[in-house]
Structures are given as structure tokens and as C-alpha cells.
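Let's look at subunit A:
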Amino acid sequence: SSASAAAAKNATLAILHFSVIKGTTWSGAHDRAGQRLHAKHPNVKIVVGNAEFMGLPLKDIADKYPNAYLGSVVASDITTKRNFIRFFPRQYQALYLEGLIAGALTKTGNVGIVSAFPNIQVLRRTAGFYLGVQDAAKALNKRVNVYVKYVGDWYKPTEERDIASTLVSQYKVDVLTQQTDSGSPLDVAQEKKIWFVGKDMDTVGFYGWSNTDTVAVSFDTRWEVLYDRMIQDWMAGKQNPRTFLYLGMKDTMTLADGTVEPTVDIMNNKKIGVDAISPKALPLIPKSIVQLVGQRREQMLKGDWDPFTEHEFVSNGTGLELKGTPGTPIPSKGTVVKKAQQVPADDWLLGKFNFDLDGMTILK
Partner candidate 1 sequence: MPKPLHADGPSAEPILAARALTKRFPGVLALDHVDVEVQEREIHAILGQNGAGKTTLMNILFGLVQPDEGALFLRGHQVEFRSPHDALAHGIGMVHQTRRLVSAHTVLENIVLGHPRVRGVLNLRRVAPEVEVLCNKYGFTVDLAARVWQLPEGERQWVEILKALYRGAQALILDEPTSTLTPPEVTTLLAGLQALVRDQGVTILLVTHKLPIVMAASHRVTVLRSGKVVARVRTADATEDMLVRHMIGRDIAVRTGKRSGEPGLPVLQVDRLSAVNDKGQLALQDISFSLREGEILGVAGVTGNGQDELAQVLAGLRDAVSGTVRFDGRDVTGLSPLAHWRVGIGYVPAERVEVASIAAFSLVENTALNYHFDPAFARRGLLDDARLEQLTRNILSGYDVKAPTARTRAQHLSGGNLQKLILGRVLSRKPRLLIAHLPTQGLDVEAAAFVRAALLDAKADGAAIVLISEDLDEILSLADWVAPIYEGRFGAVLPRAEADIETVGAMMAGWSAKEVRVQ
Partner candidate 2 sequence: MRLGRYDVTLEPRTTRPAFYSSLTAAGAILLALALASVLFLSAQTPLLEAYRAIFSYAFFNPNGLLATIHRSIYLLLCTYAFLVPLRAGLWNIGLPGQVYAGGVAAFAIPFVFRTQEAQTLSLPPVLLILLMVASAAAAGAVVGGFAGILRARFQVSEILVTMMLNSILFWLVAYMIKEGGPFMSPRGEGESFALPPALHAPLLWGVPFTAVLALGAAVFLDILFAKTPLGYRIRAFGQSPAAARYGGIIPLALSLLVFLLGGGFAGLAGYHYFAALPGVYKISGNYGYYGDLSFYGIISALIARGSSLGAVPIAVLFAGLSLGARFAQGELRLPFGVDYALLGLLMMTFVASHVLYQFRVAWRRVPSLALRHAPTQLPPG
């Protein structure tokens, strides 16, 4: 999880990430956010570090520090307080675009996801990707299976590699993506000469991991957009004017160098939009799909379209049963959880999305 806190008049933004590793996709993006904010708000002290917490989640200490402004990434808990905000980027929008590309690229008709373990965040993002794959399949009139194989943890590079390898060798996957944090699945894709679709960050552009011969496209999360909103609120003397920030492609910020960037976007080797598609992959993707990618992206940047609104949600009967009272059981297979064209509530997406979409194959 991640948090920002500013103190007194001379504002300080502290971004604490608990992930042990720098050099992962997730933490790397946070690190970069700190740097960009530092450039944009030179008078605000920005501290980024691996947080050592012997306890003390921000929610609990919020009352103790009424003058601080605290926030935390949503994993699924969406409770908030007066000076405690929750935030998350709408990564599923970029994932939908990636799904379109992945669905178009596969020749074997098998797309694989190396995933951490089912939780709301993972299930929701995977759903975005899956809808993209299926839209591409429909448009191209082919069948595409999406296989999900869980590692059991966010960061287990060795296991991630082996699970990726198994997807390729046993399930004939020729487009691979991940819902984990290490570079192993990417490395497998490169080794097996199949296409890879990236997560959280443009690793080709920022880490130099691999190249566009392997990475067809990636999506990039700009946490700084979220933090920037919070800094601006703080400097305007407002604490938590909203309950949560759930920003997507239509929400942007202007960086110190004048670039305007949306919260999430597809990106690869520092190129964005349709240009982000690997030059080597581009000829392999039917024009209609490339056009569709560009069109949907434009619509989402404007806020005119959203895959989760467009499509209906049909449960696969798999996912994650949420306990507690009242619990949220996994909707049984075939259940239409949400009708097409219906706008899903943000708190439902963030706190209740607990199933896979119909047609996915979850390997157990």
C-alpha cells in the first residue's frame, strides 16, 4: 500500500511503499512518481522510501494526526476518514487496450496470464484485459482462450518463471502477460520468442528490460497524477474533499516539462497510444484492430467510453469468495452480474468485484 502525508505549511509528501523490492514493476512506478512530483513541486519535500512499519496502518493513525493528510491504495478495503483518502488508478482501461492487441496477436488462440493470487484488484484488472481479448476475437472471428495460472504471491521470480514456462509449453500460449511484479515472465517470453504484454510500467522504456521485439505493448501507471491531486488539495487547505480517487484515462496532470499525461495509458519504449504497439507486432495486427485500439483510447481519454460500462459481466463461477458478514459468494457460472451499458458503481468495482468473467480458464 502507499500513502502520502504532508505536514504543516511547508508541505512534505511521503510516499511509502512496503513492497520489499525496488526494481519491480509496481514499486518502480511509485519511485518514478516521486521523482516527477519533485520536479513539479520543488518546494514540496518529497520522500520516497521503503516503509518500515511495525504496525500502524495509516487508517489507525489518521485520528492521531488530524493535521496530516493520509491516503492509501485500495486493495479492496474502501473505508475512509476525514483526513484519510483511498485511491487507485483505472488500470483496467489500459488493460482493455492491451487485451485487444493480445487477442489479435495470438496465433495459437491461447493467451496466458501469470497471476499472483485472486483478489479484487487482480480479478478486476484481469477482467479488463479479458474483455479486450474477447472483443478482438469477436472482431476477427476467432476463438481465444485465456489461461490464468496463479503463483501464490506478488513477487516470486523463480516460480513466476516456471509458471510462465508451463503456460507456454503445456498450454501453447503465444501471448503472455502477468499480474505479478517480477521480470521473470517477460524473460520467459523473450526466451521462448513469444509476445509479451506488460503491466504497471513501461519496463522497456524505463528499466531497459527486454525490447519491443518481445514486448508488444505495455501499460503505464502514473501514480503522480493521483498524488498531485492530493498535494493540490492540501495546498488549497482541503483535506480529503472526496472519499476516494479512482482516476482513469480521462484524468491528467501536467508535468514539470509541460507534458500532459493521463493516469494510465498504453506505453512501450517511451511511445504512447497506437505508437506504443511494437513496430514488429504492428504488421501482425489487422488494421481493424489497430484502428479499434486508437478509437477506444481516444474515447476513453475523452471519457466517452468505458469497457466496464459497455460490456455485461457474466460470471465464470470462479474467483474469490469474500467472507465476513454479509459475505460475497462467487456468483455461480453464467450469472449476469451486470448488464451491458450499465455503469458499475466505483465502490462496487473497488470493493466487491470478486469473480472471473465467463470463459476464462483458471488452472488449479
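Here is the rule we go by: a residue touches a chain if its C-beta (ideal position, glycine included) is under 8 Å from a C-beta of that chain, and two chains touch if they have at least 3 such contacts; residues count from 1.
On how the list was made: all candidates are chains of the complex that A comes from, given by their letters.
Nothing here was measured: the structure is a model prediction, and the numbers come from that model.
Enquirer: Going by the contact definition at the top, pick out the neighbour of subunit A in this complex from 1 or 2.
Expert: My answer, from the options 1 or 2, is 2.
Enquirer: Quick one: which bits of subunit A touch candidate 2 in the complex? Just the residue numbers, please.
Expert: For this pair, the touching residues of subunit A are 16, 18, 20-22, 47-57, 60-61, 75-77, 116-120, 150, 152-154, 320-325, 327, 351, 354.
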